[in-house]
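Removed from the display is one protein chain of the complex; every other protein chain stays in position.
Going in written order, the chains are labelled A and B, and every chain counts its residues from 1.
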Amino acid sequence: MAGIGVTEFVGVARGDTIGLVIANVDDEVRKAMNVETKYRSIGIVGARTGAGPHIFAADEAVKATNAEIVSIELPRDTKGGGGHGNLIIFGADDVSDVRRAVEVCLGELERTFGDVYGNEAGHLEFQYTARASHAVAKAFGAPVGKAFGITVGSPAAIGVVMADNAVKAATVDVVGYSSPGHGTSYSNEVILSISGDSGAVKQAIISAREIGLKLLAQLGAEPVSDTKPYI
Amino acid sequence: MAGIGVTEFVGVARGDTIGLVIANVDDEVRKAMNVETKYRSIGIVGARTGAGPHIFAADEAVKATNAEIVSIELPRDTKGGGGHGNLIIFGADDVSDVRRAVEVCLGELERTFGDVYGNEAGHLEFQYTARASHAVAKAFGAPVGKAFGITVGSPAAIGVVMADNAVKAATVDVVGYSSPGHGTSYSNEVILSISGDSGAVKQAIISAREIGLKLLAQLGAEPVSDTKPYI
Partner (left out) sequence: MAGIGVTEFVGVARGDTIGLVIANVDDEVRKAMNVETKYRSIGIVGARTGAGPHIFAADEAVKATNAEIVSIELPRDTKGGGGHGNLIIFGADDVSDVRRAVEVCLGELERTFGDVYGNEAGHLEFQYTARASHAVAKAFGAPVGKAFGITVGSPAAIGVVMADNAVKAATVDVVGYSSPGHGTSYSNEVILSISGDSGAVKQAIISAREIGLKLLAQLGAEPVSDTKPYI
């Protein structure tokens, strides 16, 4: 991927994901983007398909580098699917920091796409982290430092039952609940986000995954992961 | 469809529609969903494709059962088409009531998809009820108890001409008018909703349907219904 003659280019990944950096953002553009002046350099990750996978990947990136999260935006996309795409901006004083953040983020995607399951009717998604950092805090309001996870169902109806199931399966705190008209970009999803004891969050997610897979299978083929489940 | 081992599952229908129930909604999830405590049980209908068909089917469901409408949300969906999907929540004190509502709703969809016409360029939709109840009241502001109908055109430009044509064809009251930037979830539709004398509402819709079918045919094949027209 090197040698395309564009210094801004870092790499690509699944989901039509592209990673980019700008060493010195133009002042006019910075102002229009609402990026603070302390971030001389920005890293950019964007994709047509995926929001959870990229946000949880970005969370690892901010843990592993000096870059910070500037903004996370969620287009209504997935190329005809029921979910979101994403645009994530990292900021740092030095371009090597944001480049490293973008690299870490791209590198995590193979893992964070592991619990995304799809068929011709819809998709399910599950994410988990033992220690939430500033990307999932920004995107989902996660309490930093605590175990945190999400369950996502599309069509949204399946997400409702998964949410109820998750919270009944273990003692967890409901951090957020998003639906087509509230908290999503009009995606056809219900997203539950939960926090709490590490084992409890995991148990809640695993329980929701079990019922979600059975329900989505009623609308089409057995839902499958494109990579390898990690939860 | 029985025997999948999930008590929440009720059934599926066209449009990637799934019907579900929760007998006792978890209190944390109920709060997050903004469901009143008087609804111990909820019924859930959701689909990737369709809003009008499901709302008018839900209207029959609330007429036929003790369940009430809790919420109606419209994702921007239809799997690459120009319209909406849906997420409809019924509420009742008893799970048998919401289960019955979901069953009635799923059962009505074959009929309410009857006046949905599509081709490779877009779709048209027409719905009519002789007596509006609380689902169409919630979704469209329909006056309860009166004849009510909608005309939907996508691309939205066709919906504009259908709206004008409908209102000129008979003496009806304009209840609402939604367009991509006002009142839809950024769908590519213009939706007219009308009320009034039963014969007049029907006449207005039939007239709009006639011109809409001719216009959409200019962008592709003859638009066809997937089921059987009912208006």
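Rule of thumb we're sticking to: contacts are C-beta pairs under 8 Å (C-beta built on N, C-alpha and C of every residue); 3 or more make two chains touch, one makes a residue touch a chain.
Worth saying up front: this structure is predicted, and the values here are computed from it rather than measured.
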item	value
Residue in contact with the excluded chain [from A:48, A:111, A:131 or A:146]	A:48
Selected from A:112, A:165 or A:185 as touching the chain missing from the view	A:185
Interface residues of subunit B (partner: the chain not displayed)	76, 80-82, 121-122, 154-158, 160-161, 163-165, 167-168, 173-174, 176-177, 179-182, 184, 186-190, 192, 211, 214-215, 217-220
Interface residues of subunit A (partner: the chain not displayed)	1, 4-6, 8-9, 12, 16-20, 22, 25-26, 28-29, 31-33, 42, 44-48, 73-77, 79-80, 85, 87, 89, 185-186
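Keep in mind that, in the parts below, only the chains that are shown with their structure count from here on.
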item	value
Inter-chain centre distance, subunit A versus subunit B - centres from mean C-alpha coordinates, in Å	31
